[in-house]
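Okay, handing you the structure first.
Shown here: the complex without one of its protein chains, the others still in place.
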Amino acid sequence: MTISNKAKIGKNVSISSTAKIFDNVIIEDNVMIGDFCSIGFANSPDTSKNLIIKKNVNINSHSIIYNNSIIGENTIIGHNVLIREKTIIENNVQVGSYSDIEGYSKIEQYVKIHSNVHIGQHSNIMSFSWLFPYVILTNDPIPPSNIRQGVIVEPFSIVCTRSTILPGKKIHFGAFVGASSLVNIDLKAETIGSGNPFKQRGPINLIKIPDTKLNAYPWISRFKKDYPEDIEKIYKDLRKKFIK
Amino acid sequence: MTISNKAKIGKNVSISSTAKIFDNVIIEDNVMIGDFCSIGFANSPDTSKNLIIKKNVNINSHSIIYNNSIIGENTIIGHNVLIREKTIIENNVQVGSYSDIEGYSKIEQYVKIHSNVHIGQHSNIMSFSWLFPYVILTNDPIPPSNIRQGVIVEPFSIVCTRSTILPGKKIHFGAFVGASSLVNIDLKAETIGSGNPFKQRGPINLIKIPDTKLNAYPWISRFKKDYPEDIEKIYKDLRKKFIK
Partner (left out) sequence: MTISNKAKIGKNVSISSTAKIFDNVIIEDNVMIGDFCSIGFANSPDTSKNLIIKKNVNINSHSIIYNNSIIGENTIIGHNVLIREKTIIENNVQVGSYSDIEGYSKIEQYVKIHSNVHIGQHSNIMSFSWLFPYVILTNDPIPPSNIRQGVIVEPFSIVCTRSTILPGKKIHFGAFVGASSLVNIDLKAETIGSGNPFKQRGPINLIKIPDTKLNAYPWISRFKKDYPEDIEKIYKDLRKKFIK
């Protein structure tokens, strides 16, 4: 086992014998770290910075987390994930295998990120939103440049498989981006957008639960697995805040 | 080397000194396992389940295979592959590097899966079909939900690079999906489909071998590398079974 003696390790922490823990890592209680992980890495180590892994976090094998980030409580990190410096992940987040978080980003509570999602720098993924496999959030409007216009995904939004969001675009509250879209505009709240070229298609209540006439969206009305008990109230309060 | 003493290891098995083999793994003869692999992992170990790796299998470095799966004879697994629980892989399959098989799926004999393919749960990829790089098979029609409508790919089909198949859709026998398609219908047998929006374009014999007037499809008429000697007969028999 190769755990730096400058790392601080809480109680009931399980670290695989093949994982590597660098200096300046603070691991709280009940954390699990899988095989072949590289935790707290930095290209240019800076002893004034820490990686904080909060309680009950589960990091699966082959994942790499840079120093100078925070991983919130109860968060689950998949296999082969890369999380770079200055990433703030709040509590109860899931990050799927092979996802690549480039740093300088905020991922708010209860966000679910599926496999192989690419999150460019300066992204803000707000609470309770979903990014499905192979979604890409970009940031450079005239590549290559030093301009960084991060993507904003507002709460309770859905971005389906393989969609790309162009620099600085905003997915407004509870919107739905269909699969394989190229999002080049701000998508209105509670609106369906899809395609390449991308178009707004109408309100989210156009999508029905298969074989029924029931609205599939807002999804929180029918899918509450692992969310807080007062999720309906949280939803209403956030909706009021974001849709004026 | 970190091989569980509850694993059963056959003859002439080569396991890298940096690989990890968990409990309840059964490895048959002539298997090779590369560096930094994690073989037989489970989030909640269940001693009544096994991972069976049949003879002559070759697993390349950094791959992760969960417990409660079967890897068939002569199968080759690339680097950085993730195969989750309840995956049945038959004999003579290839799985390319970075591919992510989410479990609860069946991959039949002689299927070839290229790099970075994402196979959602409840997929059935039938014998002798090909999935090229970055293909995604989805399964949830109203994400997020608990509904799982797996994709079915019938024998001898071709799904080209970067195509996405939407939940529950079926690629019928010997069909051809062009690159970067978003498949939202069942594609007829021996038919070309492509695009986003997706359209059926006509019979597979429209595609010619470059610089000739010869039909490129069915591909088995011109590409027999590594297939069984009686592949023509197998093809005819399966065609009769699937095209009525």
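Letters A and B mark the chains as written, and numbering starts fresh at 1 in each.
One rule holds in what follows: contacts are C-beta pairs under 8 Å (C-beta built on N, C-alpha and C of every residue); 3 or more make two chains touch, one makes a residue touch a chain.
Model, not experiment: these values are computed from the prediction.
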Missing-chain contact among A:Lys20, A:His122 or A:Lys170 belongs to A:Lys20
Given that one chain is not shown, which residue among A:Ile136, A:Ala189 or A:Ile204 touches it?
A:Ile136
Which of these, A:Asn74, A:Asn124, A:Asn196 or A:Asn215, touches the one chain of the complex that we don't see?
A:Asn196
For review purposes, identify every residue of subunit B that touches the missing chain, sorted by number.
17-18, 34-36, 61-62, 79-80, 97-98, 112, 115-116, 130, 132-134, 158, 160-162, 179-180, 195-196, 207, 209-210, 216-217, 219, 222-223, 225
Footprint of the hidden chain on subunit A, which residues?
2, 18, 20, 36, 38, 41, 62, 64, 80, 82, 98, 100, 102, 116, 118, 134, 136, 138, 141-147, 164, 166, 182, 196-197
